[in-house]
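Missing here is one protein chain; the remaining ones are kept as they sit in the complex.
To keep things simple, chains are lettered A and B as they appear, and every chain counts its residues starting from 1.
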Amino acid sequence: MLQLQDLHVSYGAIKALKGITIEVKQGEVVTLIGANGAGKTTTLRTITGLLTPKQGKVLFEGKDISGTPTHKVVAQGICMSPEGRGVFANLSVEENLELGAYLASDPARIKSDLEKVFALFPRLKERLKQISGTLSGGEQQMVAIGRAMMARPRLLLLDEPSLGLAPLVVKSIFQAIDEINKAGTTVLLVEQNAHTALKHSHRAYVLETGTIVLEGSSEELAADKRVREAYLGE
Amino acid sequence: MELFLQQLINGIVQGSIYALIALGYTMVYGVLRLINFAHGDVFMLGAFIGFYTANLLGISQPSVGALILVMTVSMAGSAAVGLVIERFAYRPVRKFSRLTSLITAIGVSLLLEYAAQFVFGATPKSFPTIFETQNISLFGNVTISNDSILIIIVSIFLMVMLNLIVFKTKLGKAMRAVSFNLDVAKLMGINTDFIIAFTFALGSALAAAAGILYSVHFTKIDPLMGLLIGLKAFVAAVLGGIGNITGAVLGGLLLGIAEIMVSGYISSSYKDVFAFLILILVLIVKPAGLLGSAAQEKV
Partner (left out) sequence: MNTLLRILAWLGASIVAVTIVESILKSLKNYQIMGSDIITDYGLNIICLMGISISLAVSLQLINGYTGQFSLGHAGFMAVGGYVAAFITKSTLTGANPPDQSLLGTLPVYIFALCAGALAAAIAGLIVGIPSLRLKGDYLAIVTLGFGEIIRLVIENIEAVGGPRGYIGIPKFPKWTWLSAGGFEGTFSSLSWIFLFIIITIIVVHNIVESSFGRSLVAIRDNEIAAEAMGIDTSFYKVLAFTISAALAGFAGGLYAHLYGQLVPNTFNFVRSVEIIIMIVFGGMGSITGAVLGAIILTGLPEWLRIMAGLRSDSLPSWINKSLGYLPDLRMIIYSSLLILIMLVRPQGILGNYEFSLSKLLGKSSKNLPKTTEEKKA
C-alpha cells in the first residue's frame, strides 16, 4: 500500500533521513521505533507532504506522491495524527472533529463517522462542546486520533500517541488503535515506547540517525537481543 | 458634558474606521504571523478605486444605490489587489525568515504609495459626493452627521458579516485552524494557500470599505492617506490583541475615542504621539494586547 524507496530528507545542511526503505501492506499495523531525533517524525512528515524528499520516492498504492501538497495527500486517503497531539486548542472538540472531515461534504456521512468516533472514545461525546485546550493529555490524544478518523483514511499515520500519557491511558489508546485496524484501516505507528508499539503491531522497523538498522516481524524484533538492550531497557 | 458627548461620537466614528482596517491586520497576522505593512495602502487604493468608479460612471446624484455600487466595486477591486500582493510578493518569501516577509511588506507598501503618486498624482483629490451629508442635531449643541451614522452602521454590518464568516462557516473554521497551526491545518486536508489568499481578500475588502467611508466623511483623498491611518489601525490591532477579531474592533474604538479626547482636551498636535505611545506601552508591557492570550513570539 505504502512504499518508501531510498528516501533522503534534509533540513538545510542537516541530513535527517539517509535513504530509508519501508513498506506498509494493506491491513497491517507497522511500527517505526527509534530514539529521539532518529528521523521518525521526519518520515511521517515526508509521507504527508509537509516535507519534500531530496531523493527517493513515496509510493502510495503504486503512485508517486512525493512533493504532492499535503491537502491532496490527505484527499487520497492518508491521515496523520501529529506529534504532541496537535489539536486546535482554541476550538471545541466538536469543531476539531468536524475539521477532520473537512474534505467531506455529506452531513449524513459526517454524522455517522462522528458516531463511530464516539464508539471508539466515549469520553469525547461528553466533552463535545469543551474547548480542546482544556482537555487532559489523554483526551487530547483521543481528539487527535478521532479527528484523523473523521476523514475515513485508508492509511492512518500516528506520531507518538503514547507521548506523555499515563500507562492506563496508553493502554486504552492502543486498544482503540487495535480496533481501528480491525475495522480495516492500515496503520503506520511511530513510537518511542517500543514495548507497547511492538505488542500492538505486525511488523516493525528500527530507525537510528536516519537509517533503518533492523526490520522484521514485531515478535521477532521484541525477542531480538539488540532491540531488547537498546529499546526495551533490558 | 456636551463637549464630552460630542467628542465621544466623533471618537466612535474615527474608531470605526480604525476598527475596519485593524481587522485586516489582525486576520493576516493570525494566519501568517506577518505585519502586512501594505494594508494601509490597500485602504488608500480602495478610496481611489471608489473615486474613479464614481467619476467614470458619472454619478451626479448622491444616492444610497450609488454608495452601495461604489463600495462594492471598490471592495472587489481591493480584494483582487490583496490577492495579487499575496500571490506575487508574500507567498514566494514565506519559506524565508519572518523578517524577510516584513521587509517585503515594507517594500510593497512603499511601492503602492509611490506608484499611486505617479499614477494618480500627489495632490489631494476631492472625493465625489455620492452621499448627501447633513448634520442632525441630537440635543443641545451635540450633533451627528448622517454620514457618521452611516459609518457606524456599515461598520457594524460588516463586522457582523465577518463574525458570521469566521465563526459559522466551514471556511471560517479553516481560517481559525490555519491561524492556530499551519501544518496541522494542512493535515486536515485544508488547502492552506487558498485560505491565506482568502484571508487577504477579505481583509483587503474591509480596508476598501473603510476607504470609501473615510472618503465620504473627510472628502479629500491622496496617495499617502493610508500611511498614518494604516499605522494607527495597526496600533489598534495590537492594542486589542493581534490575531483577535473582537480585539481589533475594541482596539479600534478605544484608540479612536482616546485620540479625539486627547486632541480635544490636551492638544491635537500630540494625538499621534499618543497613538505611538500606546503602541509601545502595549508591546512592552503586555504584548498580547487586551484580549490576546498566548505570547506571540515562539522560538
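Criterion: contacts are C-beta pairs under 8 Å (C-beta built on N, C-alpha and C of every residue); 3 or more make two chains touch, one makes a residue touch a chain.
Being a predicted model, the structure only gives us computed values, none of them experimental.
Residue in contact with the omitted chain (choice from A:12, A:62, A:107 or A:184): A:12. Contact with the undisplayed chain is limited, among B:4, B:96, B:167 or B:194, to B:96.
For chain B, the residues touching the absent chain in the complete assembly are 34-35, 89, 92-93, 96-100, 102-104, 106-111, 113-115, 117-118, 231, 234, 238, 269-270, 272-273, 276-277, 279-280, 283-284, 287, 296-297, 299.
Heads up, the rule we're going with is that only the chains that are shown with their structure count from here on.
Each chain gets a centre from the mean of its Cα atoms; for chain A and chain B, those two points are 42 Å apart.
Taken in their complex, chain A has these residues touching chain B: 48-50, 69-71, 74-75, 79-80, 82, 86, 88-91, 95, 98-100, 102-103, 147-148, 151. Contact residues of chain B toward chain A in the complex are 170, 173-174, 176-177, 180-181, 183-193.
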